[in-house]
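One structure is given here, and the rest of the page talks about it.
In this view, the complex is presented without one of its protein chains, the others remaining in place.
Naming follows writing order (A and B), and every chain is counted from residue 1.
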Amino acid sequence: MTNFWWIIGGVLFALLNTAAGLIWVERRMLALWQDRYGPNRAGPFGLLVVLADTIKLFFKEDWIPPFADKVVFVFAPAVVMLSVLMSFVVMPFAPQIIVADLNIGLLFFLAMSSLGVYSVVLGGWASNNKYALLGAMRGASQMISYEVFMGLALMGVVVLSGSFNLREIVEAQKTVWFIVPQFIGFLIFLVAGVAETHRLPFDIPEAESELVAGFHSEYSGMKFGMFFIGEYLGITLISGMLVTLYFGGWLGPAFLPPVLWFVIKTFAFIMLFILFRASMPRPRYDQLMEYGWKVLFPLSILNLMVTAAIKLWLNT
Amino acid sequence: MLSLVRSMWLIFLHMFHKRETFQYPEQKAPLPARWRGRIALTRDPDGGERCVGCYLCAAACPVDCISLQATEDDSGRRYPEFFRINFSRCIFCGFCEEACPTYAIQLLPDYEMAEYNRQNLVYEKKDLLIDSEGKYPGYNYYNIAGMAIRGKDKGDAHQEEPPVDVKSLIP
């Protein structure tokens, strides 16, 4: 039992530090790709910017607009943190390092991550501000749409591995990572994952050039901080999921411990997310929806059907 | 799709490019001559104050941070009795320079004017007036204008005829 608490504690610690560290990593990486230095003054390599940022967030006036719906306004940012953290419960970091080895792990992940949309909708609604509301509405429709084929894309993996248990899915990749048979599925999941975390280029709910800051326009201080951290946790989650589902999770040559393999692979995907942000323009809202429903959705069904057909054909 | 991948690759390569950042306090950026920085009131070639207190800069200023009072000396030459810019409000848009009909107010390539005390950002005429013609040497408003001032009577300005003799009817 103590082991269990250790794992929880360790995972929580690692995740929160990663999220905080990502503040610095993202800025440095963006700067690198934009021929700048990024934060490099506070502490070695500017690492203390994380601390400075945290202090700043804590000390900002914790302001609730007088026109806002107070209860929901406070509650919304907590939802995003909670739902993302809950998703990590089923994440297999290494053969033994997993908080809850559920046999419906993948479904649990889908369920939890789709709860995240509530924070966007509630936050935007409670702010009682037209930009926030527009952002929230965009967020809701975007996430609902992309969730559909995110699930469908994952089903390819489930078909191949024959299990919803994430640990078993990783183990099923011993021979070949699912990226090979499920390349299309991987691409769809990647796109859907970016959309799910509303990161650039799919940051339509925030779209600062159109909507000020979208659903969190009215937030400041630590409440904004929670949205902020929630976003980084979301990146980590999707990256972890990508690794787990398509890149063999902790699997790797034995000269490194499994958990390190997992971390390295995840980190590579986080970098990819940041590179997306550095290089891609934001589509229009209608383009986004069109792309989702008219391209990705049929593609994911096709992918599932082909996978299932091949699997059936192989089995028989 | 491929173009997206290509642009990602190109941007990735920027990691290995030279940095554009100036490491400011140690390293100073070279400023172009028309940089919109510190605001000064300049003088005409004869060393007179160029500002004639026309209030156009004040009217043009989008943040209303210029205030002045026009007055004139005994020969009718106008100048500002006081001239104040509240730099804690100024956004260095340069509209004032744009509006100035006499080239008096100019934004100069210098941005190092930060203060710890906001009150010190209020500049009076003595802080603004410099002993230079700034970016526009040679211009003297009163050489063009029709007003008579000391040393320049009616008809003395650029391309002016001598004053009309009212008593004459000769064409």
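Definition applied: contacts are C-beta pairs under 8 Å (C-beta built on N, C-alpha and C of every residue); 3 or more make two chains touch, one makes a residue touch a chain.
Throughout what follows, contacts and distances are computed from a predicted model.
Only one chain is not pictured, and the protein name UniProt records for it, out of "ABC transporter ATP-binding protein", "Copper chaperone PCu(A)C", "NADH-quinone oxidoreductase subunit NuoG" or "Ferredoxin--NADP reductase", is "NADH-quinone oxidoreductase subunit NuoG".
In terms of the touch definition stated at the top, the absent chain reaches B within the entire complex. The omitted chain makes contact with just one of the residues B:L41, B:C65 or B:L129: B:C65. The missing chain lies against chain B, touching residues 52-56, 58-59, 61, 63-72, 78, 84-86, 88-89, 101-102, 118-119, 121-122, 124, 141, 144-148, 154-155, 159-169, 171.
Going forward, only the chains that are shown with their structure count from here on.
Centre-to-centre, using mean CA coordinates, chain A is 52 Å away from chain B. By the touch criterion given at the top, residues 32-37, 275-276, 278-280 of chain A touch chain B in their complex.
Every residue of chain B that touches chain A in the complex is listed here, in rising order: 4, 7-8, 10-12, 14-15, 17-21, 23.
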